[in-house]
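Take this structure, written in C-alpha cells, and hold onto it; I'll ask about it next.
Shown here: the complex without one of its protein chains, the others still in place.
Now for chain A:
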C-alpha cells in the first residue's frame, strides 16, 4: 500500500488518485519516494498562521476560522496493509478542494506559483528498504506530517491578457487541486467548493470571473502579508536568492538566517510599497510612492507607442538620456557644480530639456525617452527607499516586484541611487524571484503546504526545462507533454539565430547627484527578452539533508572551479558542446535507435545547446553557476527528453568484463603483503579511474583496447610520487609505524564514481580490504544515472556478482542486507552470522557526476553519523567538487586527472596525473 497520500495540502482529489494507485502497487510506491507520506497526528499544529489583518506576531497557533478550507480529519482511516510504511490515509470527510496554485493578480501582471509533484522514476527497491531498516531511517524523519516532494513553478501573464491565464490554469487543471494532471483522464469534477488563494488587487476585481470561468472561488490573502511571507521564505530557503547589482556586475549575497531581520523590502509593482520587516509575519508598511512601474509603463506608452513593458525596457538599452534630461552641465555651460558635488553629467532635471520650443514629441527618439523615464523612476525609488532605510537604521534594502524584472540597467540605477545617497553605507539588493513574492506568499498561506519550515537544503533549483531559452516565459500553449516539448524545440531551432552573444559592458561610470551620473553600464547585456525569468523550477526534496560530516557547512562551497571567470566558462561550454554529439549517439542507441529516440535526441541537443547559450549570456541566471550545475544540467536535460540512462548498455558491458577478471585480481592481491597490497589497491583505484565517459581523452582511449588491457596498462604506468601524493600518510594511518597497529576505522563512506573497472577493479577491492580490517563500508552511489557513473540501484547486483567469488565480500554483503535474493534461497537463520562487518549501499540523493554535499539523501546522512573515514573517488566528486571540502573525519580523495586544463589549474600537473590526498581528522 501505499503511500501516500494524504497530502494534506493537496487535498481531496487525492482520494481518487489513491484508489487508482491502490490497484497498482508499483506506481504507488514510486510516489512515495519523496516522503510524501501520511499525515501525522500532530498535523494540526502546523497550520500556518497567516492571518490577514491580525498582527499577532507571537503565537503561531491561531487557526483561521470561517472560510478557510481545512482538512477534515474525522473518520480518517488508514487504507490497506498498515504494516507498510507510509500508508495511504483516506480522508472521507474532506470537503474542500485545496489547490496547489496561488496567484498574485496585480495591476499589470498576474503571477502564478503552482506545485507539481515529482514524476518519480525510481522504485522503492529492496536495497533501500534494508538500508532504511539498518540505518533506522524513516521518510521525512524529522516531521510528523508530510511534505510533498515536487516542483514549484513560476509563471506570469499580463493582466490585460487574463484569458490566457485562465486558459493556462484550465489546461493544466491547476485549479482542481490535482497535481499530476497527466494521470487525470476525465473531466474534472464540478466542485463548488474549490478555492484558490490569491493576492493583489485583482483578487478582488476578478473574483467573479474566476468563479464563472473556472468554477473556483478566490480566497483573498492580504497583499503585504503575502509579500513579506514570500520574501522571508525566499531569503531563508534559497541559497542564491539575493544579489547586488552594480555597474553591470551581479554578485550573490549570502545571508545568514539568524541575521536577516530587520530589513527594508521595497516592492516595485505598478506603485511602490516600502515595508520594514522585523520577522516572520512582523512588518509594517512604512512608506511607498506612486511613481512606480505603472508610471514607467504608462508614461512610456503615451510617449513612445511601445506595445509592451518589455519593449519599452528594451528601447531604453539603446537610449541616450542627455537629449532629454537637463544635466548640470547644461545649466552651467558644461561645467561641474563641484562645490556641492554635482558633476556636469548629473541630471538636474528629468525631462528638463524637453521644454525646448523647437522640438516636439516626434522629434525625440523613443529610446532616449525610455531611458530618461527609466532613470527618473529608478533613481527616485532608490532615493525614497534609502531615506526610509535611514529613518529606521536599516542596512539592507531588498528590491522586488515586477518593475525590476532582472533588468540590468534598472537594477544598476537603483543601486546607484542607494549607493549615492547613502554614500556607500547602504546596499541595494535584489531577489531573483522578485516578481513572485506575493504569489509565493499566497501559496504559503495554504495550510500545511509544509513550506514554512523547509530548509535551504531541501530545495534544489533546476533549469526550467519546458522553455529553456525564455526561461519559462509562457506564450501560447503551455508545454505539457514530451511531444509538445519536442515540437517546441524544433520550432525554436528554426529561429535559433536569436541566441545572442554577450555584449561587453562599458567601464564603470562616475558619481553624480540630483543627481546622477550617466551610468556607464547602460543595459549591460542585450537580451532579446529583458524580462526572461531569472529563475528555475524549485524542486522540493524534503528528504535532502546537509552531509553531517562537513566541517563547516556554512563556508562549504562545492565547486572548485569558479565559473565567474568568463574564460573558464567558455572552456567548459566548449567541452560540453563538443561532447554533445557523442552523448546524443549513446542516448539514442540506449533507446533502441528508433525514430522516436532520434527525434528526442535532436530535441535534447537543441535544448541543451540553448541552455548553454542562455547561460553563456547570463551565467548567474539560476543562481551562482558552478561546474557541478553545468554537468547536472546535461543530465537533467537528458532525463527531460526521457533518456533515463544513456549509458545503460555500456555500463553493463563494462561491469561484466570487469567482474570477469575480478577473481584474478583478488587472488593477486591476496598474495601480497599488507604494505604492498595497500599501495596496489590505491594504484588500482587511480588506474581504474581512467574509465570515464565524461572525459574526452578517455573516450578516445576506448578505441585502443579492451577494458582490461587499458586497466593493466594504466596501472603499470602508475609511478609514485603522484602529483598529489599523501599515500605515506595514509599508509601510516592504516598500517601504523614502529610496529604499532592503529585502530581500524569504524565505518568508511566510499563515494564511488564510474561503472565497470572503476568500481569493480578499483573501489570494490579497496572496500574489501577495509572490511577485512573490520571497518564497516558504505558504498555511496548516485540516485540517478549520470554518464557512466554507477548508481545505487545497480550496485547491489554488482556486489552480489563479485561476492560469488569472494567470501569477505559475501559475508559483508549479507550482513549489510545486500544479498536479499540470495538469502531468501538459503534463509535459515544465517542472518545471525554477525562475524562480518556489513557492506552497505546508499544513494547520495543526486543524479550528477558531481556532488553538492549540502544536499544529500537522508540515508546517506544517516549512514554518515558514525563514519570516521570518507573516501571520495573520481574527478567529479573529488576534484570538480569537494577538492577543498573539509570534513570532521578523515578524508581520502582519489582521482586521475583526465583533463589537461584541470590538471594545470588545480595541481600544476598534466593529463593523467594522479591525486591521492589524505586529510586527517581535524584536531578538535
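Please note the rule applied: a residue touches a chain if its C-beta (ideal position, glycine included) is under 8 Å from a C-beta of that chain, and two chains touch if they have at least 3 such contacts; residues count from 1.
Methods note: contacts and distances are computed from a predicted model.
J.: Mind telling me which option in "Elongator complex protein 6", "PAT1 homolog 2", "Phospholipid-transporting ATPase" or "pantothenate kinase" is what UniProt lists for the chain we can't see?
T.: Its UniProt record gives the name "pantothenate kinase".
J.: Which residue, A:290, A:719, A:835 or A:908, contacts the hidden chain when the whole complex is considered?
T.: The one listed residue touching the chain not shown is A:290.
J.: Quick one: say which of A:115, A:351, A:572 or A:643 touches the chain that got left out.
T.: A:351
J.: Where does chain A touch the missing chain, residue by residue?
T.: Chain A touches the chain not shown through residues 52-53, 106-108, 160, 200-202, 204-205, 222-224, 269-271, 285, 287, 289-295, 297-299, 301-303, 305, 307, 309, 324-326, 328, 330-333, 335, 337, 339-340, 347-357, 360-361, 364, 369, 376, 379-380, 383-384, 387-388, 390-391, 421, 513-516.
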